[in-house]
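Just dropping this structure here.
Below, a portion of the complex is reproduced, with chain positions unchanged.
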Amino acid sequence: MAEIAIKTERRTQFVDVTARVARLVKDAGIRSGICHLYVSHTTAGVMINEHDDPDVACDIEMAFDRLAPRDAGYRHAEGNADSHIKAALAGTAAAIFIADGQLDWGRWQGIFFCEFDGPRERRLQVKIVSDE
Amino acid sequence: MAEIAIKTERRTQFVDVTARVARLVKDAGIRSGICHLYVSHTTAGVMINEHDDPDVACDIEMAFDRLAPRDAGYRHAEGNADSHIKAALAGTAAAIFIADGQLDWGRWQGIFFCEFDGPRERRLQVKIVSDE
């Protein structure tokens, strides 16, 4: 199990961690298996989506902010109920297949750590499981 | 593979099953691995989020009810199309890492069975896979 440390700078911010996860997979030296990702925070998530055009992540950030408005008569007193809702929609885990020692996915796909209550210091857990 | 039986009492209700899953992980007696959760219903889901303040789950319940209104000109004739939509947004599966014989996650995180068409008798499937 490895961890990637992330420093976010905005309240809602999708951070591209593709290169860092790909490096961990390469260093693991396994032939085939699954790369499991887990976010141990309750106001953040993880997402696989296009990372070629950074505008896509911006559009999805805005979409999440629209789906869960910051103020909507929430009960939770800490002022970040919307962040918890966005984390519920994004999800805390992802899994990508590994083949030939690399992530076996789409050429446009990237991994984003989804900050919904930044800025903060965060971490993404990575667990690489070999088929053999 | 183990199963957790759940009796829900409201139409939309997030039931905290953290202690029951944590007990299954402890009883499994494995050192490291992954705890996989699966919901075998089509109008329910599973979510990892804060369980320290129960208001958070209430706010997320309300958010899901807003995102998929009960009546919106649906085709499905059983009157629970919104429940299926909420299940699609929540997802039917979750996975949490295990280290040192325990769930290796955030201190505020909990596991919620997400009822979207209660009250009903439900079940959550739990499969604990060891790394060794």
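Lettered A and B in written order, each chain numbered from 1.
Criterion: contacts are C-beta pairs under 8 Å (C-beta built on N, C-alpha and C of every residue); 3 or more make two chains touch, one makes a residue touch a chain.
The model shown is predicted, which means the values in this text are computed figures rather than measured ones.
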| item | value |
| --- | --- |
| Full complex stoichiometry in copies [only 2 chains shown in place] | 3 |
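To be clear about the criterion, only the chains that are shown with their structure count from here on.
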| item | value |
| --- | --- |
| Rounded Å distance between chain A and chain B, as computed from the means of their C-alpha atoms | 20 |
| Residue numbers on chain B that touch chain A, as the complex places them | 32, 34, 47-50, 53, 55-56, 58-60, 62-63, 66-67, 89-91, 94-97, 99, 104-106, 108-109, 131 |
| Touching residues on chain A, where the partner in the complex is chain B | 1, 36, 38, 40-43, 67-68, 72, 74-78, 81, 84-85, 87-89, 91-93, 95, 125, 127, 129 |
